[in-house]
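Every protein chain but one is kept in place in this view of the complex.
As written, the chains take the letters A and B, and residue 1 is the first residue of each chain.
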Amino acid sequence: MFGTKGGQGLFFEDFAVGQWWELPIPRTLTDGDRALYTALTGDRTPAYCGPSLVHPLAVFHTVFGQTVRVISLNAVANLGYARMKWGAPVEVGDTLTTRIDIVGLKENSSGASGIVWVDTVGRNQHGVEVIRFTRWVMVRKRSEAPTAYRNTPVIPDLPAWLTANELELPSTPLPTIAQTGSPLRWSDYTVGERIAHWDGMTVTEAEHMSFTRLFQNSAKVHFDARAMQGRPLVYGGVVISLAYALSFNGLENRVGIRAINGGTHANPVYAGDTLYAYTEVLDAAKLGGGVGALRLRMVVVKNREPWAGPFLEPQIADPRNPARSAHRSDVVLDLDYWDLVPT
Amino acid sequence: MFGTKGGQGLFFEDFAVGQWWELPIPRTLTDGDRALYTALTGDRTPAYCGPSLVHPLAVFHTVFGQTVRVISLNAVANLGYARMKWGAPVEVGDTLTTRIDIVGLKENSSGASGIVWVDTVGRNQHGVEVIRFTRWVMVRKRSEAPTAYRNTPVIPDLPAWLTANELELPSTPLPTIAQTGSPLRWSDYTVGERIAHWDGMTVTEAEHMSFTRLFQNSAKVHFDARAMQGRPLVYGGVVISLAYALSFNGLENRVGIRAINGGTHANPVYAGDTLYAYTEVLDAAKLGGGVGALRLRMVVVKNREPWAGPFLEPQIADPRNPARSAHRSDVVLDLDYWDLVPT
Partner (left out) sequence: MFGTKGGQGLFFEDFAVGQWWELPIPRTLTDGDRALYTALTGDRTPAYCGPSLVHPLAVFHTVFGQTVRVISLNAVANLGYARMKWGAPVEVGDTLTTRIDIVGLKENSSGASGIVWVDTVGRNQHGVEVIRFTRWVMVRKRSEAPTAYRNTPVIPDLPAWLTANELELPSTPLPTIAQTGSPLRWSDYTVGERIAHWDGMTVTEAEHMSFTRLFQNSAKVHFDARAMQGRPLVYGGVVISLAYALSFNGLENRVGIRAINGGTHANPVYAGDTLYAYTEVLDAAKLGGGVGALRLRMVVVKNREPWAGPFLEPQIADPRNPARSAHRSDVVLDLDYWDLVPT
């Protein structure tokens, strides 16, 4: 009684290594998007509170959102990111489009799902690259019948991290102390130190939905409370953006996120959860142009202040397999990224 | 102890056929309004995700909102729409104003309320028509004393639908397959077919209020939870916009709604309700300029997926009067409209 129009998304069987899509619905980013980004995250990084520059994470969400109808409608989980790198800055009025290439496929032994590796490139209206990354996603299968990728998986060779000299140097003015309010420069950060960001942010249902819709991400798990037994899943990008906003406190002179080496959405977040974040400095490298790079591990914890009581490592022995490690049940994001700070 | 300043709105007795108002508070639509429209509805129709064009339903809400202080403050229910037709496209920076004419009045036999028919015309800053429609509303009476419109009602002669050749042809570029992601053209749609839109959207209290305020609709039933026993009524326009956004899935090459032949808000929607939508193709007409028209019936159902289980007709025999038909209690909107699709 209903025809075949109206997509329900692809299943694992529908993918093949080498497929690619130039994705539809070019998205122009405006001052409206910038204001909503501020209202929904509280991000105070000065470069994105002044005129014209679009927050790099808003660029990420826009490009990610454009991939959802092809990649994520039947996703079980967004497993990870690698070699994510921002390119040209995006300004108000720029229009973004996205190309994806399927670069890896591996059917799970359960036969119920498989992992899809996707190269993703976002470009502006001049064809200039603004972001590039690989992500991998667990996608449901349509049936239990095995695919060729069960016995012959294709797994891309991904770097554990990008090196600092692969980062794009800033082409926009560096933040000044007068703008940021902090005297801390690149040389004030020490590898191994941890920074508490002190504040907490409670996720509301309306705000996570508005944020997710703003970037055209239409995966129903985020919006259909009925199908989700009253608890729509918060889009992982909301968690990244809220935590990055919280982490301004202690990283005031950052230029803006330049690369993500890897990231894990370790546990789900729902409306009502309160998020706290801290950052560990993993590495530091002096670059040209008046800036140095900091490789940072941002850990986001729900419903527990990580600085209250004894420090708890985010990863513990996996209770199901003590030889492996797993994230604690209250860790929701473990993100390894590069930012730049003036020297 | 309080003076007479501060309006509480008009009652049925205050209207007369032939009255008209040039309504106050001209509203300039901007990129901010466009971003909020996207965030609050998830609409992905490509023409309104690129630069500069304002969504035709945002134009409708703006003009509707301007009528609320005169027409709707003491409304019992918004009963219907007829001959709604969009004119010149609205772009960022345009400023809209609205004129209304009272064209019909009929007091109800109860003596407690009456129906007011209102012709509504929205214009841009150049005086060019951007939308025109007739709606009718049930408005409370101030007292039980009968009016002249009890025995001598004036009921305008309204067409059941507009014909396709009354539609304004698009003056802006048509969507391309690259922009929309769908190869379906006008000729791929068949009269009688039904399209499931698959996704569901849960209405949140904050979002329906923000949407309604954005368009200056200040009817207290939408905002005063205390007066509404904890359940503010969702503005019917929220339902239209959310469902139109959902219906992109299957109608990707639509140019944008061009006319509404009729519509019924069949049952109320409250925060927490999850909306699902399907569309039935009622008619099709090839027009010039590379487009064809589709007359579509969009049915919106709350808290039940219309594609799960056997198909249920939206209208059933009225339990109070089996000779008449009435909408099922979970149908919230039944909208008959024209859209355009490239041939």
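Criterion: contacts are C-beta pairs under 8 Å (C-beta built on N, C-alpha and C of every residue); 3 or more make two chains touch, one makes a residue touch a chain.
No experiment lies behind these values; they were computed from the predicted model shown.
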Residue among A:Q179, A:N267, A:Q315 or A:T343 that touches the chain left out of view: A:Q179
From A:H55, A:R83 or A:H197, residue that would touch the chain that is not displayed: A:H197
Where the unshown chain meets chain A, residue by residue: 30-36, 38-42, 44, 46, 49-51, 177-182, 184, 188, 193-202, 204-207, 210, 249-252, 272, 274, 278, 303, 307, 311
Residues of chain B (touch criterion as defined above) contacting the omitted chain: 1-3, 5-8, 22-28, 30-33, 35-36, 69, 93, 95, 204-207, 209-211, 213-214, 216, 218, 220, 223-227, 232
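Rule of thumb we're sticking to: only the chains that are shown with their structure count from here on.
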Between chain A and chain B, centroid-to-centroid distance (C-alpha), Å: 37
